[in-house]
Every structure is written in C-alpha cells, then in structure tokens.
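Heads up, the thing below is written out as structure tokens.
Missing here is one protein chain; the remaining ones are kept as they sit in the complex.
The block that comes next holds subunit A.
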Amino acid sequence: MDWQFVFSQALTQAIGPTMLVYALGAIGLNLQFGYTGLLNFGQAAFAAMGAYGLALSVVAMGLPFWWGIVIGLLAACVMALLLGIPTLRLRADYLAIVTIAAAEIVRRIARATVWSDTTGGSDGMRGFSEPFFEMIPWDRDTTWSFLFVSMDNGRLAVDFGIFELQYSYRDTWVMIVGWTLVAVILVVMAFLIHSPWGRVLKGIREDEEAVRSLGKNVFAYKMQALVLGGIIGAIAGFVFALSRANVQPDAFTTDFTFYFYVVLILGGAARIFGPVLGAALFWFLYNILAQGLIQAISADVIPPSVIDSTQVGPLVFFLLGLGMVLLLIFRPQGLIGNRKELMFDVR
C-alpha cells in the first residue's frame, strides 16, 4: 500500500481548487455568521448566483467573460437584498429559514425543465470557461524547474522529496487566481474587521438591541454584512464553476452550505484565517480518508468482506461527521478560535 501516494494526493487537494471554493465560501460566511451572527443557510445559493450568473451571461446571452463576472456579483447583491429586506428586522432565525428556502428555490429553478433550453436543466451548462483559461500567461509546453518547484509541459509540480504535489495546466491557473483572491479578500476583511465598522458587527452578534440603543442602524449593518458575504459567496461560485468548467444545479444543494459551515467551525469562526485553515484541514482529511481507504481495499489490507470500495464514500462522510461531533465536544472553538470567548453565555 502506497502511503506516500495517499499523502501526496491528500496534500495536493488540501491546497487545490476545490479547497479554495470551500475557503472562499466560508470566508463570506465568516463575515455573516462569525462576526455578525447572521444565520445564512443559503450560502450555496450565493455561490449559484455567481456560477450561473457567469454561465448564463456568457453562454445564453453571449456576453464577454468580464460582463459575466459583473452580472454574477450583481446577482448575489440582489439576492442578498431580496432576502435581507424582509427578514433582517426580525429575529435571527427568520433569516435562517428564508435563506434555506431561497437556496432550494434557486436550485429548483436552475434544474427546471421549462427553461432547460437556456439553463440546461439538471445537466447544467458548459462552454463559458474558455476565456478564463485563455488568460493563462504560459504555454502548454512550458517547461522549467527551480529548486523543488518545476513545470513540465505546463503542469506544475512541487517536489518535497517524500511527497509530491502535482497540478494540471488548468488547475494551476485556477489556484493562482483563487489564492490571489483569497489573499486580497482576507486583507480587506482584516482591515474591515479591525475597524469601528467591524466592532459594530461584533456588537450586533453579541446583542443587537444593545447596539440599537447606542444609536446604530443595526438593519443597515446587517445588510452590509449579508451583501458582502454574499458577494464573497458568488466569488466562490466563480472559482467552483471555472475549476470544473461547468455548472450543475445539484452541486448547489444545502450540503454545500453545510460544508461551508463545517469548514468555518473547524477552522474557528470569527478568526480571519479560520476559514482557510478549516478548508485545508477539511479537504485534507476527506481526501486522506477516501484515498487511504480505497488504497487499503485495493491492497487487501482491509478485506472486501468488511467493506468494498463503493462503500468508501458514505463511510468517509460518516467519519467526518463523527470527527465534527468530537471537535465540538473537545475543541468547540475550532483550530484557531478563542476558547475564552466561548465561556460566556451570550444571552
């Protein structure tokens, strides 16, 4: 059994394109849930707004790529406003119910057969990502090497000796763009959170009536957080759609939202780097479990009478769920959360 391969694979994934989608989605959620206390259970729909906004603009309307990006971001803003206006004056749980319902509505509309000529129905859409990959500044036959980093015919490889990370031509580009986005967004977030504006958000999380009694327009602040977090969710949707070169409605189920929550809680809510660390750890664990089990089965370390390779998927999610429960019991603050903050009863 090739442990080196399993470990290399898991590590490759832990900082790869899919991890970036989780990280970005959870960063948006961190602003909404971690700092402001807004229970947005529809982050998948914000990602869908970005993904479908881009795909529909480019494929159905024939607009240029950058217009697709703008429309995707605007769609997320509009959705945040539509969801926020009726619910943000109400108690927190109303937003939770409305967002979870809205996310399902968005997905159902996307897979509706009525518009399947345009949206592709449950098959989704493709053919919008070419302009993005045409931007790759190096050729497919580029080959170079520098210390332990090398590029072989456009593919990136990072060789640490005992294990090696490998990325395809396109994945490398998605990662460069994705990590740049993560870095820029985190810097802006850090500035925002460590400002009086960020202090008001935290105050709202603690007790919105108190903040209202101090002359702050709580509704406006919550709306700002919802819109900004939704925009970051849409950016996660762009990366998701572009990395797969397609959009499919059933990728945007509530599960998707809950992975964002898992990532956020795993990393530590209300911490700038929480979502990134959480996403890396989550996706590393998922891959090492999945790959490890598959390898163990194919190498007959685990006999097929106990478990076969088709059962690996569900088992991995079972183990991750168990891990989540244990985390909440033994380390509720996540990887880098502040334990002290959890000692107080907020109400």
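Keep this in mind: a residue touches a chain if its C-beta (ideal position, glycine included) is under 8 Å from a C-beta of that chain, and two chains touch if they have at least 3 such contacts; residues count from 1.
The definition used in the following text is that contacts and distances are computed from a predicted model.
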Checklist entry - UniProt protein name for the omitted subunit, picking from "Response regulator", "Tryptophan synthase alpha chain", "ABC transporter ATP-binding protein" or "Peptide O-xylosyltransferase"? => result "ABC transporter ATP-binding protein"
Item to check | Residue in contact with the excluded chain [from A:N153, A:N217 or A:Q311] | outcome: A:N217
Next on the checklist: Considering the complete complex, identify which of A:G68, A:G198, A:P249 or A:G334 is in touch with the unshown chain.
Outcome noted: A:G198
Item to check | Touching the absent chain when the full complex is considered, from A:E206, A:D250 or A:D308 | outcome: A:E206
Item to check | Contact footprint on subunit A, counting only the chain that is left out | outcome: 188, 191-192, 195-200, 202-203, 205-207, 209-218, 224, 340-341, 343-346
